[in-house]
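Before I ask anything, here is the structure I am working with.
One protein chain omitted, others in place.
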């Protein structure tokens, strides 16, 4: 994510040191900075949560406001320092994490001019996404990328599957609307579709459930369908992960191809013999 | 799906152009036509949904009727044009999408002669299936076919599994009928079977739940069973998908290795160049 | 299942013909017999279900009794004929299906001497198991055996997994008993364990749900655990099925070993080269 800003900038020494503390995690101060950030993110999220609980907000409202001011101040200083220490400021500001960093401090400044609305909440909650930047620095994200890559590679198949599922739910929902004839929870087609999705995904709140024998029979079919076809996304992702595993194992010496199966003896791209004793991990 | 009607017909020029617009997606007009169709299908489905919500229907009933007339008119013209531009009209009319196209306009014309009943709803909802035709033209359906093929190949195993599951649910349901003795939700065996399916598929509405200690104990066994045997359809489909990945691909001429990836240029077992134009199935 | 009784018996001609009709499915009469049996089994099950519904039983009690007598008569005759036509009578009587056949007619004769109790229900429901005998004859059960074999091979792992899950549920259940302190649905440890299983298997009836913040927090952990570890039985069965798939593919010419992997070039048991062009299925 930070790759574009990664080179050590040719500037005054303190800027270079500051850059290393803020953007890297290979010095003691850098690690401390990341830790502080992590603590503040969690604290900030925790405050937003507690603020929403009436009994805590009644007692501790002032404390929450003061803490929010302190945290926002820290985040603001951090945001400014990030911009100062970087050469390619624009690239950072409009990068994913640049926007997240900006949104993290925006709600407070907006609240100075506008009355605080509950929609600020979400902006303040988006601060949580900053965790991923720190995890990234701390080398925790390789496994995260593995998951994201597997999901990305199987996303087309999963979207098509979800489209099937939605159309299926819409049709079954409409049928239930006819069958259960305006009973509780089936007053309209959108309501019935809501029920169909609740059922086919095996969530089953029970706020809406069939009342007529025919409705129960249709439910049984829908439940069995949902129970069986959960196999589809699972199969897609499993096959994709199995595939991705192999990618990580060996690399071809000649052409650099890194998609070499376990049992391969020749590189499938350039035909080079695969040297067995290269051991990854 | 359209393959039988695919050849460019030897007729008047406007027919040929119309055919290309309606049945293909490789011209600007053809793409526009598909887009219009997609929008109308979604609009039509949306109207049917909104009509079923009493408060919207009370306010906007006339608007809904007018829109339905316009959409049906468009679909009718489209249906007639499809028939006109095709040589093999009969093949289209009795094809899957031909029937869907016909059913999409039928409810409106029926409602001129018969009072509108709620059963027309489903026919109008089936219009959604027309989405697949457009997705097909737009090359989105390869992944859909992958899913359908995997499900079709594993369908026998899944049917047998569902039969096991049903018989198991019927027997457990009967036992619960005896155990819970006519309590709420267990008044009859069909009711108890409904509960058993709700439980074993891990849906768990909670509209029916066991009351006696023995009933709860049986529930625990049933839940654990349902939680474990969901592995069966998942395993079947995963194995099938893994298999399909390979089946679709090629076979090496020299060593007969049939595990050749899409992007392979050399056989990974013997290093032979993979001949690209071998197409299985 | 019938293998022990399969040889054509050296007896009077009518016995041999009867044997073929009853135990085989390769003649027209044999197929008709199987079909009749299938219909009667379903009818019988359907009657038991309907009998349990008070409103149907009130109206149609006599019809149900008469149908039950007819069906039992047919099953009794069938049972006697099966014994007569077989040489090895004892093997049949004490085989799995022999016992099921006997239990299918037992409830009726018992009801002549004892008052009908609801426990007869289960015996009458066990008739459904006879379906498998017919499916077996009709060659539908290969896929069933595939599933059973995969489950049997992974059963030890799944039992251990379920033991882990049970002990985990017992401990979490006890903690919830402490936390939720005698609130509704958590009155005792067994109750709390019931809740823990409902939660960890993702069934979630909602008849019992946590009320305190700490209870909700524990629930969240339990739900996430249940959501993640469903991967364990799935992984076990998938790996087993993938393995079993391969079993069905090739057979070694020299030693008859049928467990040959896709990419094997030599038999792992006797070292014989695997001939590639043997194609199963």
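Letters are used for the chains, namely A, B and C, taken in the order the chains are written, and counting of residues starts over at 1 for each.
Assume a contact is a pair of C-beta atoms (placed from the backbone, for glycine too) under 8 Å apart; a residue touches a chain by one contact, two chains touch by 3 or more.
Computed from a predicted model, the values in this text were never measured in an experiment.
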item	value
Touching residues (missing chain, whole complex) on chain C	156-157, 160-161, 163-164, 167, 170-171, 174-175, 177-178, 181, 187-190, 193, 199, 202-206, 209, 213, 216, 219-220, 223-224, 226-232, 234-236, 238-239, 242-243, 259-261, 263-271, 273-274
Where the missing chain touches chain B, by residue	202-206, 234, 238
Missing-partner contacts on chain A, residue numbers	45, 48-49, 52-54, 118-119, 121-122, 125-126, 128-129, 131, 135, 140-141, 143-144, 146-147, 150-151, 158, 161-162, 165-166, 190-191, 193-194, 197-198, 200-207, 226, 230, 233-234, 236-238, 240-242, 245, 262-263, 276
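Criterion: only the chains that are shown with their structure count from here on.
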item	value
Of all other chains, the one whose Cα centre sits farthest from chain C	A
Chain C against chain A, contact positions shared by both copies (same if over half, else different)	same
Rounded Å distance between chain B and chain C, as computed from the means of their C-alpha atoms	30
For chain A paired with chain C, centre-to-centre distance based on mean C-alpha positions, whole Å	42
For chain B, residues that touch 2 or more chains besides their own	161, 190, 193, 202-206, 226, 230, 234-236, 238, 242, 259, 269
